[in-house]
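I am attaching a structure below and will ask some questions about it afterwards.
Here the complex is missing a single protein chain, while all its other protein chains stay put.
Chains here go by letter, A, B and C, matching the order in which they are written, and residues are numbered from 1 within each.
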Amino acid sequence: MSAEILLSVSGLHKAFGGLIAVNQMQFDVHKGEILGLLGPNGSGKTTVMNLISGALPPNEGKVVLAGRDITSLPAHTISHAGIARTFQLVRILPDLDCIENIEAGLAFRPGPLWGDAAKLAARALLDRIGLADHAHTPAGDLTYIDQKRLELGRALALQPKLLLLDEWLAGLNPSELQEGIALVRKLKSEGLTIIMVEHVMDAIRSLCDRCVVMNTGTKIADGTPETVLADPEVIRAYLGDAHA
Amino acid sequence: MNIVTFKSDFIKPVILGAIIFAALAFLPSLVDSYYMSLAISITSFAILATAWAMFSGPTRYISLATVVFFGIGAYTVAVLGEILPFPVVLICAALAGTVLALLVGFSTLRLAGVYFVIFTFGLTELVRQVVSWYEVNVTRELGRYIFLDITQDDIYWQLLTLLAVLLLTGFILGRSRLGFALRIIGEDETVAKHCGINVTRVKVALFVLSAVFMTLTGAIMAPRWTYIDPVIAFNPMLSFQVVIMALLGGPRRLLGPILGVIPLTLLFEVLTANFPNHFSIMLGVTFMVIVYLLPGGVIGLYEKYGGPNKPSHPNGPPTTKEKTA
Amino acid sequence: MLSYAVFSGITLGGMYALVAMGLTLQYGVSRIMNLAYGELVVVASFAAFVLMTSAGINPVIGLLILIPASFALNWAIYRILLKPLVARAKNRGMLEVDSILATFGLLFIVQGVLLVWFGGNYYSYDFMNSAVNVFGAAIAANRLVALGFAVVIGLGFYLILTRTRIGTALRAVAVDPQSARLVAIDVNFAACFAFALGGAMAAIGGVLVSMFLTFSTSMGVVFTMKALIVVIMGGVGNILGALVAGLILGIAEALVATYIDPGLTIAVTYVIFLLVLLIKPSGLFGRATS
């Protein structure tokens, strides 16, 4: 595994009122790897994603991307710094057609594309994510998996260094899942670094180089999928004490 | 930021618009001064409603601050009108509107929904009170006289020019990156942020743009009234009227608000002319009729304000989907 | 001087709260942004005036007639005019726009009818204007009555909302009508009930205010706006919030009038209102919205 650290999270802390959602989180993401962020529901995974992408500011802690401190920067600046994301509940721009959805990613990144160049690039990207036939379909009319593809396409349009996938594979049927896994693997092979929050064990085992497991806002394990999934504390977190 | 694609679908509407406006410029030689005053009303409301919708259509912020900017424009003319040449006064008015809009924009755009609505209303009252207080305590004169030799026809031509500039601006905006950013914000603000759009800056830019047009309208209209005081300049009814007209016409299309302005201004006129003693009742009944019996007039609003099927942005490329809600 | 300023501020604030509490119920629970609210306040003022001057019924007794009458009237308004809008609205945003447009129409109709009946004149009558000495400050009795009503209604409703079944139902509807339906709350009934109750409170406000303010048919908007400011500042749907916000505004006005410049009294209420919103975008007691 390459040693170069792309993203470094340290001492990250976030509380909502009295509820501590993320507590002293600390982990690194190496360039080119896929990091799985696991944990039972409500353990704070999505909050971590929100803190990294700038959707929420942390109370404490630091987020460093390729040597640059991006803690508490506004979301659009973090996007410019090279982090793109998808959302737990898919968020497309329903009234815009697929080309425009992709253009949304192209038009405001550093080195933006606009006009004919954007249309061209958008078509190429649609082709890449398998939506070439839907260029002028309003995004709201797409099927669920296609909406997920489109959302991913928009994120890729930003040419990110780091991609955050929040349960991007959830809710897909078995064949769609295989397509999805293949797509992510292709991205990795193209050199993209990815953090994925995921519950689908097949996907985790086949895609992740490394996993960080959270429970009640705290990191409880960090290692390869095999080791963390065998960790008694992880099992306890998922299934309760009786199974440990 | 605005890179415009010049294509035939751009040139054609512009030429058509230019012809229409050129024709409208001859109106004063065709009709008497009553119709001119009606034309002035329509044109001024067309500017206000279009400018309002330019910001509020895509962002869905219902602003009641229209009259703040309108009044600031009117006051600029009252203060500077006899000191500086009129074009310079207009520039000063635009500057005043810009400064105020920047201030308001940066401080308020984080408010959501009805909180923003009432905030902008509160702002109207605050500005009116502050202007009153300033006049009373500093200039010691409340109520200013505007004796400028500007005829009704001059006002009409100025308004017409302003409307043309506004429509052209809106037209270009609809094809610009800024316009596209605004459209994305209207769809989903969170997504917009994560696409790298500085949402606050885009919103404030649009707010300022729309405010400048409102301010200029106030400045152009002021000489018509000879006398202004804070009550006349900052009459909150104006803000309400603009909102209603724009909502009725369709705030998410460039020409939508004008389609609301024309029938409503004429309707107000008919009611005023025929029911001097029952204007309120007739107006209220008309409103109710529009809301209940012409749900078509409101379905448009459904789509714009939270409904699932939203029509495309002012002047955006037509969407293939036009489902009926 | 200070105690007088504070005390007259409290009575003034009580009046603001009194007028606003019905609106917070209508908007918070029934989700109707009622722009005609102030007109209904003024209707009650005129009703009190008529009862007082032509039938000799004093306004406090008049309340016994006017509260149920207003409750019924607002019940009817909701049933006939607003229910169809609620039924066809797909979400809160639509209902908001629809109710703004519809009640804007209602505003003009009510105002127009008042205008035909009463003309555009100022109205005023004399009732309970004698001074009452409170801690050395002479306050008009009618203003104390209004303050008393405001506090009793405010606290009373707070208790009803937090301690009773119907109150819990109303709060549930306010928070989430969909879920409330799931736990067998009749949402339509609750919304209608809250709207009518809010209307009854508007009537109380209108009657009490008419004892000491000069009113005219065109004053409804003033009440609506003042009430909206108080409602928004206190947090939508929060009766206690309305009470506190009203009192804060009243006291601030009185202090500014005494120590700075009476010319700034209205300005200061808006400054406070705007500041509160900038610091707490959903009002003093409002739930934070994401």
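To be clear about the criterion, contacts are C-beta pairs under 8 Å (C-beta built on N, C-alpha and C of every residue); 3 or more make two chains touch, one makes a residue touch a chain.
Assume contacts and distances are computed from a predicted model.
When the listed names "Twin-arginine translocation pathway signal protein", "Iron-sulfur cluster assembly scaffold protein IscU/NifU-like", "Sarcosine oxidase, delta subunit family" or "ABC transmembrane type-1 domain-containing protein" are checked against UniProt, the chain not shown comes out as "Twin-arginine translocation pathway signal protein".
By the touch rule given at the top, the unshown chain touches B, C in the complete complex.
Shown as candidates are C:Ala138, C:Val175 or C:Leu278; the residue that touches the absent chain is C:Ala138.
Touch with the chain that is not drawn comes from one residue among B:Phe10, B:Trp133 or B:Trp157, which is B:Trp133. Summary of contacts with the chain left out: across C:Thr168, C:Thr258 or C:Ser282, the touching residue is C:Thr258.
From the set C:Leu18, C:Ile77, C:Val97 or C:Leu115, the residue in touch with the chain omitted from the display is C:Leu115, counting the whole complex.
From the options B:Val127, B:Leu173, B:Met221 or B:Met288, the residue with contact to the unseen chain in the full assembly is B:Met221.
Taking the whole complex into account, chain B touches the unshown chain at residues 32-38, 41, 129, 132-133, 135-137, 140-143, 145, 147, 221, 224-229, 231-232, 235, 237, 249-250, 259-260, 262-263, 266-267, 269-270, 272-274, 276-277, 279-280, 294, 296-297, 299-300, 303, 309, 311, 322-325. By the touch definition given at the top, chain C reaches the unshown chain through residues 1, 4-5, 8-9, 11-12, 15, 111, 115, 119-131, 138-140, 212-214, 216-218, 222, 253-254, 257-258, 261-267.
The rule is simple: only the chains that are shown with their structure count from here on.
Shown here, the protein chains touch in a chain-like sequence that does not close on itself. When every chain is represented by the mean of its C-alpha atoms, the one lying closest to the mean of all protein C-alpha atoms is B. Which two chains touch most often is answered by the contact tally, and the pair is B-C. Chain geometry summary: the mean Cα position of chain A and that of chain C are 49 Å apart.
In chain C, no residue reaches two or more other chains under the touch definition.
Counting partners per residue, chain B has 308 as the residues that reach two or more other chains. Chain contact summary for the complex, chain C toward chain B: residues 33, 81, 84-85, 88, 90-94, 96-98, 101-102, 104-113, 115-116, 225, 228-229, 232, 236, 261, 263-264, 266-267, 270-271, 273-274, 277-278, 281-283, 289. The residues of chain B lying in touch with chain A in their complex are 3, 5, 177, 180-181, 183-184, 187-188, 190-199, 308-312, 319-321. Interface of chain A with chain B (complex): residues 53-55, 74-76, 79-80, 84-85, 87, 91-97, 100, 103-105, 107-110, 112, 114-116, 136-138, 140-141, 154, 158.
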